[in-house]
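One protein chain is absent from this view; the other protein chains keep their places.
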């Protein structure tokens, strides 16, 4: 159990570091890249939580599929909707 | 079990034996109200749903009757313009969310999925009961909004009409649709887990009846599309009730954002209404032909393809809305793609009859109605997906005819087909087949008379949601109203002969149609826990011919 | 304390029941992703249509309070992760304590959130409340309105989550949930909590960092 706790603690540390990065990035003049950076970091954080805290690491492929399935479907909504918003005249 | 059923005595582990008490039919397992309203038995819950859903079908149908009566003349004489607007809104809301979406999954799906895969119940029986209660609570909200005076936004609740201008009981209707969504989500979740985790030994994916495949695909759509509707309705409610503008053009908000979110749910939702019907028809076709379906895997995967591709085409409802031209072209192309899996199914059903042994049971006639009417509805849907055609036909009666052909001609026919096919299993009684056949023919005729003229009306330029119209359209409208009265008679008939069978019908055999499938190996009606012993499946579905007398040539 | 797993109705084996429970929870979470996804789509649309209004409206949010809240939630997730591990190892007391602590962190989160709302209210940012409106462009209201709906919905999920994990803590503590036998109950509750955390992980950059 202590091995697990150590992993969890390390994951937590990584999460906090990522948080620091993303807040710092918000103050940098990144221009149009800014939202992409912050979302990329958020995805990294979410992956850590899913993979370690939520035990996807130990689970079968089916559960992993269920977990990412929702996210993939959301991508459909976002992409096709943007296809309209970005090309309106 | 005398005939060569796909069952085998299972040796290990020793199956839990049922007490004699549990072996009695599920209908006899208690007569108290409590034994019904607090049951966790999927079969009883299916019956509960059946009653609730038929109630709403009649309410929605009554609204349709009012509309058709009013439309018999060009001027407004039966209903006021406000009354008419409320009639079609309530008609749409009730028929879509309280009848058609739950219709086949929550009744036949609920009843049959565990039986077909050899399970004792759904994965989460109490959740299943909860879903029914949620449905009923939502139903009360609908009835409240109906009785309080109705809603005048159309079933699509477009902003800013619904948030800033409509003065009907929009909040009550929104709450109803919001709440019933959770019933959908939980049902979908329950089905998915059931199919994954509760298949009997030997019931591999390749041995699942096609009914299961289509319900599995439906459940995915239920699970992934419905939440988007829920949140969209929350945003709508916040805007209407709290003044928290989200889509409000006065703040620079975008009404098209609402339409995107709404159709992201509502187009997949049309496949929620269609896929279970396709599952039913696959069963009916195989059972009528007494033959292995043609192209099992193609039919199975086309269900999954429809569920997936169905999420990519919602923009075809927005071709003239001010959506970008490029997006419209993409959505049009994807709409062509989504037709392919439907085509695969239709052609495979046709091929299944080749060298079959076809019996003209009522269920077969309903399945034929489905195929005929669905194909016309589907092809006219494709016409609407052609950009230049849709610019003319959008929001006309052509669209109304398109979707009634699929939803009423298709899915409702399949629902009635399922009712006639599984009635003996569900109730343990036989009905008079002749009446079933007559009903099927009457509904088919009345349907075409009601809705075919609407294609012509639409092309002539008659917009939908019109309470009064140019006199030149009257002949076609009158024809449509006349057809609707035949249709109404057709839908009323089963009440009599099926009702009659409950009391006076012959007790049904275990397998009256000579069909394959685990549900036909248990007594009619099935015992409380479905299977005396856990069945072990050793062969694929549709393993015809059975040695059963009813299936021999 | 027993290790025995109680089998519910349709199940024949413990493993089958356990994986069904987990799968049910994951599917529920998938539907939750789509629920919040609709909100994210709305924010995306707003950002595409009114990029400047979004970034200037985001300046009004209390980024440091938001950051503090993120730290709190991540920490609570750590506590829950360890609590679940403890439950699996049969360490009931430890598990219950950590669950209770995570719930406390959740309450602190809500407290800070309330403080934020209160500050925003006094600055006149809330829809139709307050009047000293510092916003120039109307589109900025759209963004803030979405922020209130999103954080409000998240707070609702937090409240449900706190109730759930405190119930779990109490029942583990009283051995109503014998661990490790029924650690699945702890696991499923934990999954929900982590998920609410993940939602925040996205809401934070989407709103607070959109400046």
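Should a chain be cited, it is by its letter among A, B and C, assigned in written order, with residues numbered from 1 in that chain.
The rule is short, and it goes like this: contacts are C-beta pairs under 8 Å (C-beta built on N, C-alpha and C of every residue); 3 or more make two chains touch, one makes a residue touch a chain.
The working rule: contacts and distances are computed from a predicted model.
Q: Which of the following is the UniProt-recorded protein name of the chain this complex doesn't show: "cytochrome-c oxidase", "Dihydroxyacetone kinase subunit L", "Monovalent cation/H+ antiporter subunit A" or "Probable succinyl-CoA:3-ketoacid coenzyme A transferase subunit B"?
A: "cytochrome-c oxidase"
Q: In the intact complex, which of the presented chains make contact with the chain not displayed?
A: Contacts of the unshown chain, counting the full complex: B, C.
Q: Looking at B:241, B:320 or B:502, which residue reaches the missing chain?
A: B:320
Q: Consider the whole complex, including the chain that is not shown, and state which of B:27, B:460, B:482 or B:536 touches that chain.
A: In the full complex, the listed residue that touches the missing chain is B:460.
Q: Touch as defined at the start, partner being the missing chain; which of B:43, B:240, B:394 or B:420 qualifies?
A: Of the candidates B:43, B:240, B:394 or B:420, B:394 is in touch with the missing chain.
Q: If the hidden chain were put back, which of B:138, B:166 or B:363 would touch it?
A: B:166
Q: From the listed residues B:51, B:241 or B:336, report the one that touches the chain absent from this view.
A: Missing-chain contact among the listed residues: B:336.
Q: Which one touches the absent chain: B:121, B:152 or B:519?
A: The single option touching the absent chain is B:152.
Q: Over the whole complex, note the residues of chain B touching the chain we left out.
A: 73, 81-82, 85, 152-154, 158, 160-161, 164-166, 249-250, 252-253, 255-256, 289-292, 294-298, 319-322, 325, 328-329, 332-333, 336-337, 339-340, 343-344, 346-351, 353-360, 364, 368, 371-372, 375-376, 379-380, 382-383, 385-389, 391-392, 394-396, 456, 459-461, 463-476, 478, 553
Q: State which residues belonging to chain C touch the missing partner chain.
A: Residues of chain C in touch with the missing chain: 50-53, 136-139.
Going forward, only the chains that are shown with their structure count from here on.
Q: Report the inter-chain centroid distance for chain A and chain C in whole angstrom, where each centroid is the mean of the CA atoms.
A: 15
Q: Just curious, how far off is chain B from chain A if you go by their C-alpha centres, in Å?
A: 37
Q: Residues touching two or more other chains, restricted to chain B: which are they?
A: In chain B, the residues touching two or more other chains are 196, 224, 228, 260, 264.
Q: Which positions in chain A touch two or more other chains at once?
A: Residues 62, 69-70, 73, 77, 81, 85-86 of chain A touch two or more partner chains.
Q: Quick check: in the complex, which residue numbers of chain A touch chain C?
A: Counting only chain A, the residues touching chain C are 1, 4-5, 8-9, 11-12, 15-16, 19, 22-23, 25-26, 34-35, 38-39, 41-42, 45-46, 49-50, 52-55, 59-60, 62-63, 66-67, 69-71, 73-74, 77-78, 81-82, 85-86.
Q: Where on chain B is chain C touching in the complex?
A: Touching chain C: residues 13, 16, 40, 114, 119-125, 185, 189-190, 192-194, 196-198, 223-228, 230-232, 234-235, 238, 242-246, 248, 250-254, 257, 260-261, 264, 534 of chain B.
Q: Okay, in this complex, where on chain A does chain B touch?
A: Against chain B, chain A makes touches at 62, 69-70, 73, 76-77, 80-81, 83-89.
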